[in-house]
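The complex appears here without one of its protein chains, the remainder shown in place.
Our next item is chain A:
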Amino acid sequence: MSAANHIPASDAIIACEGLSKHFGGIRAFTDVAFQARRGEVTAVIGDNGAGKSTLIRSLVGVHQPDAGNLFFDGRARPFANPDEARKAGIETVHQNLALIDELTVAQNLFLNREIVRRVGPFAFLDRKAMKREARSMLSRLSINVPSINQRVRRLSGGQRQAISICRAVGSGAKLVVMDEPTAALGVQETANVEALIRRLREQSVSVILVSHNLDQVRRLSDQIWVMRAGKMVATVRASETSGNELVALVTGAV
C-alpha cells in the first residue's frame, strides 16, 4: 500500500518518481511517486497545505520540480511550461480557476488556443467562430451564463468555476486535471460536474481529481492517493477502502 514501492506502470498516462518542489525554505512536497492510469479517475486527497495543488502544478508545467522524473504517455517528459503540457493533451482546472477577469467568457474559453484565420503571413482572430464554438461548448455542458460576451469579472463564483471546467473538458484532452472543481458549486452544479467526470471516464479520458470531499472521491474515482505534509503517504483502490480508512490516512491516525 505504500507509495514508495510503486513503479510507473505501462498503463500510466502520467507518472512521476522522486519528485520534489521547494519554494525557498518551504518544502511543498518531497520525493513523491505518483501515477494515474489511462482511462481512470485518479483522486488526490490530503489536508490543506499537504502539497496537492503544487504537485498538480508541477505535473502540468506551471512549476518546475527541483528533482525527480516525470513521464507522460509512456515517455520521459518534463514540461518546460504549461503550453507544452496543453499541446501534449493535458488540460487543467486550477484551484484559482486561472480566469482573466477583464476578458469575456468566450475569450477565456479560447485563451491561448484562439481560432485564427490566416491571411498571407498574418493570422487574425476568428471571433465569430470562437463565439459560436463557445456557445456550443457551454450548452453541451448546460452551463448558464448571461452572455458569452460578458466579462468574467461579473460572474458568480459557481459560473466562474463552470467556465474553467468547460475550458478544460471542451477541447478533447487526453488527461483532464481538476483541482477542487466543485469547491464553489451548489448541490445541483456539483452533481452536474460529477456526471461530467463520469462521462469523461466513459469516453476513456483520464482524469486527476483533487478534492476534500471524501464521499465524492469514493463515488467517482478508481484509485486514491493520499498526501500528508508534503509526502505521498498511501494509495488505495477506491473500491477497497472505507471513508473511515481515508480519514485515518489523511490525518495520519493509522
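Note that in this section a contact is a pair of C-beta atoms (placed from the backbone, for glycine too) under 8 Å apart; a residue touches a chain by one contact, two chains touch by 3 or more; residues count from 1.
In the analysis below, contacts and distances are computed from a predicted model.
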Subject >> Protein that the absent chain corresponds to, by UniProt name, given "Class I SAM-dependent methyltransferase", "ABC transporter permease", "Ferredoxin" or "Carbon-monoxide dehydrogenase medium subunit" >> reply: "ABC transporter permease"
Original post:
Which listed residue (A:C16, A:I143 or A:I197) would be found touching the missing chain in the intact complex?
Top reply: A:I143
Original post:
Among A:A85, A:A173, A:V205 or A:L246, which residue is in touch with the absent chain?
Top reply: A:A85
Subject >> Identified contact with the non-displayed chain, of A:S10, A:N48 or A:N112 >> reply: A:N112
Subject >> Where the unshown chain meets chain A, residue by residue >> reply: 57, 61-62, 81-86, 92, 94, 96-105, 107, 111-112, 114, 116, 122-125, 127, 131, 134-135, 138-139, 143-151, 154
